[in-house]
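Report on the structure given below.
For this view, one protein chain was removed and the others were kept in their places.
To keep things simple, chains are lettered A, B and C as they appear, and every chain counts its residues starting from 1.
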Amino acid sequence: MINLAVDLGGLKMKNPVTTASGTFGFGPEYAPYVDLNRLGAITVKGTTLEPRKGNATPRIAETPAGILNCIGLQNPGVDEFIAKSLPYLRKYDTPVIVNIAGNSTDDYAEITRRLTAADGVSALEVNISCPNVKQGGMVFGTNCAAASEVIRVVRQNTTLPVIAKLSPNVTDITEIACGVADAGADALALINTLLGMKIDIKARKPVLGNIMGGLSGPAIRPVAVRIVWQVAQAVKLPILGMGGITTAEDALEFILAGATAIAVGTANFVNPRATMDVLDGIERYMRDNGVKDVGELVGAAWQ
Amino acid sequence: MINLAVDLGGLKMKNPVTTASGTFGFGPEYAPYVDLNRLGAITVKGTTLEPRKGNATPRIAETPAGILNCIGLQNPGVDEFIAKSLPYLRKYDTPVIVNIAGNSTDDYAEITRRLTAADGVSALEVNISCPNVKQGGMVFGTNCAAASEVIRVVRQNTTLPVIAKLSPNVTDITEIACGVADAGADALALINTLLGMKIDIKARKPVLGNIMGGLSGPAIRPVAVRIVWQVAQAVKLPILGMGGITTAEDALEFILAGATAIAVGTANFVNPRATMDVLDGIERYMRDNGVKDVGELVGAAWQ
Amino acid sequence: MPYSGIAEVVVNKKVGPEHFLMRVLVPELTKEAKPGQFVHVRCHGEMDPLLRRPLSLHGIDYEHGTISLLYQVVGRGTRLLAEMPTGAEVDIMGPLGRGFTIPEKAQNVFVIGGGIGVAPLFPLVQALKHYKIEQTILLGARSADWVIGTGQLASLGVKVEAATDDGSLGYKGFVTDLVGKRIKVIKPDYFFACGPNPMLKALLEVTRKSGLDGQVSLEERMGCGVGACLACVCKTVASSELLVASGNGKTVDSGEWRVGSGTEKTVREFEYKKVCSDGPVFGAGEVIFDD
Partner (left out) sequence: MPYSGIAEVVVNKKVGPEHFLMRVLVPELTKEAKPGQFVHVRCHGEMDPLLRRPLSLHGIDYEHGTISLLYQVVGRGTRLLAEMPTGAEVDIMGPLGRGFTIPEKAQNVFVIGGGIGVAPLFPLVQALKHYKIEQTILLGARSADWVIGTGQLASLGVKVEAATDDGSLGYKGFVTDLVGKRIKVIKPDYFFACGPNPMLKALLEVTRKSGLDGQVSLEERMGCGVGACLACVCKTVASSELLVASGNGKTVDSGEWRVGSGTEKTVREFEYKKVCSDGPVFGAGEVIFDD
């Protein structure tokens, strides 16, 4: 028998495959294509205390082997999420990771309390790395003290596993990883998008409504694998790896680099069954290579 | 008449198109495909004081719409460059930009003196951003004080235009750009490669001989355009833009974002005539849009 | 439930200056397809270009299990599609989105298409014909060559009028101007439209002025196509709110702007809706175009 189950900082997942926040909606959108019960966890769209409209359009642009997005955390707010989305998600036997963002540490504290009190939330992924919002977002994630402070506040207000989602747009990500580890994070999510932009040469202005956006998809995978590799060796926390994963082979690169679990993001848009294909492929690789427990592969490329 | 000539911090180029260091050898390699006289400048492979063997193989890996390289500054050393390559390059009516790297500020000082004394060097591009060498390279480029110090030393030892080539692997590139501007740089080259890696899932170890490598090619273009856009608005120096330019449309994105000149790198490997195609395309765009001077386009997306 | 998988290209041929018609054998998808819905198509198997391309259902052949797509080559994705030979496999998802709904009261309708916006109107025209609803089709394009499908429509026995920028076919000018003129004569009671956003914006000014209600099919850049990524949003009147024309000088019949059972309230914020899953077809009273 093959064991695919993993423990991501206290979050028990039946397999290492989850969805990247913002690329899988709140669950029902991909239900026609994916058996949600087979996912290791469902990570939902970034949620804030208050409802948010998000940024102006265009919100997406295609780039070589990637996309830029500037959605800007459009979401119905935490209360509507609890009232409308959680009941749907509770029908599934799959843990729910809620990705949270805020403008201030007070926001993070309050949303943490509300979600901790709600029924059906399994872990919090703390987004301190969104490149697409003016307030909060990436500024927390590129400053070590601010990042640690947010995590400390979330930690103090919850008993749920806390996953800190870090920005790759920094000089030394291991420093921030160490900071949030000390502040009480149970796991790290690596990576959020790279800051990028595209210019429309006909109009002679930026393509995206918000000028800059976050670069995701296969294009960024080499950067993401490098960051997982570096952080896994510097910090003892388990890692949720993501960034351009489209196939099981890609996912295995992250696991071998040191990720305990992985998330499929942009690839869902290209192949709505990408999560299932990745899961099946990991299982096949393990069978073909006589790997009994997926844990044996975690960090195997440097251990 | 259309004016394509630009002034890159004192370096007069007959058009804005040059080659990215390390992707065009020392000139003769692409001479069968490109009329070297038509280039705005030729930027040669990174040169060090002493000859260097570079890193172990494999030195290149393909990634989605990009490549990773870990050449590691293999080069014959500055003296052999002056003796063997400069005489060849002097035959052309095209300025030569020599990309220099060193392990210490003393190295940078000495190589600067030797190249300044040599006949046929038009500008120095100071590589403080190579991700592929242990000593020197990127550590200079990610630390503002160190970066400024290198530029100061080069500045003190030459009358040639000094172009500082910066690393994108930093939290705030405008800070470093300001630092090297104050230290006396005449222009900025943006960007060097992003740090990345790839893992061979069969062998369960990194693909590249040097583990990590520099990511280049179309995949990184959105990041490079964003950096040019940010720096152009923060610093008064002219910018040599690069990162994934394969067509004239790509080049125009950089120019509209604020680059005075642009360099074609990885694209040479895909299309050996890429520099010429880019140049022709820029001219066509100017004609089609009634642009008389390429300078009118520089930064036009935000001005 | 939408299909997602491989389908066989049965026909792929040039039918206009930059236009191709592709017929695809995909019974699972066809059987649920409705006029106004779209499919999300992968143009090849590699990672660049990465995203799928949304294309409207131009033909739905329930009997043979095929759909057809009418597309214009405008960029890399559509160029790759145009290169697919007969027998090729194409990765396709759909049917997606909410299509047209034919209101009970409609008796005499305008079907308006601008440019490639004509694509989704064909199955609608067939449905209208099936319900014996009188219809006038008004198509706009830059010149005669660019008006696609008039022959096919005429063979259905429906009235087709064209407007071309250069007057090489039909009315010389914008189709929206033609609509303005013909509304007065034909006095339709409803309309359906598809075309580029600037055309639809102009059209809504015309129809609102005439008090004509209808439905429009919108375009927006898409990521997922299934409502998950929030890339494709458009501005709509906030639910249960009444939008009163604001400072830009237009006066509109407030009745036209009512959505659902909305009661008259103060002006409030817009609401973003998703073109891919709330649309692409929206009520004409619902959409807000920025200036």
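Here is the rule we go by: a residue touches a chain if its C-beta (ideal position, glycine included) is under 8 Å from a C-beta of that chain, and two chains touch if they have at least 3 such contacts.
The shown structure was predicted, so the numbers you read here are calculated from the model rather than taken from an experiment.
Chemist: Among B:246, B:260 or B:275, single out the residue that touches the unshown chain.
Modeler: B:246
Chemist: Identify the residue among B:217, B:238, B:258 or B:299 that touches the chain left out of the display.
Modeler: Only one of B:217, B:238, B:258 or B:299 touches the chain omitted from view, namely B:217.
Chemist: Can you say which of B:24, B:140 or B:285 touches the chain missing from this structure?
Modeler: Within the whole complex, the residue contacting the unshown chain is B:24.
Chemist: Provide the residue numbers of subunit B that touch the chain removed from this figure.
Modeler: These residues of subunit B touch the chain that is not shown: 22-25, 29-30, 32-33, 45, 53-54, 57-62, 64-67, 69, 71, 74, 217-218, 246, 266, 268-273.
Chemist: Need a quick check: the contact residues on subunit A for the chain that isn't drawn.
Modeler: For subunit A, the residues touching the absent chain are 64-65, 218.
Chemist: Could you list which residues of subunit C touch the chain missing from the display?
Modeler: Within subunit C, the residues that touch the unshown chain are 44, 46-49, 76, 80, 85.
Assume only the chains that are shown with their structure count from here on.
Chemist: Starting at subunit A, what is the smallest number of hops through touching chains needed to reach subunit B?
Modeler: The fewest steps needed to get from subunit A to subunit B is 1.
Chemist: Quick check: more C-beta contact pairs at B-C or at A-C?
Modeler: A-C
Chemist: Average the CA atoms of each chain to get its centre, and name the chain whose centre is farthest from that of subunit B.
Modeler: The chain lying farthest from subunit B is C.
Chemist: Where the CA atoms of subunit A average out and where those of subunit B average out, how many Å apart are those spots?
Modeler: 34
Chemist: Between subunit B and subunit C, what is the separation of their C-alpha centroids in Å?
Modeler: Those two chain centres are 47 Å apart.
Chemist: What's the distance between the Cα centroids of subunit A and subunit C, rounded to whole Å?
Modeler: 35
Chemist: Subunit A: which residues touch two or more other chains?
Modeler: Residues 64-66, 217-218.
Chemist: Could you list the positions in subunit C whose residues touch two or more of the other chains?
Modeler: Residues 47-48.
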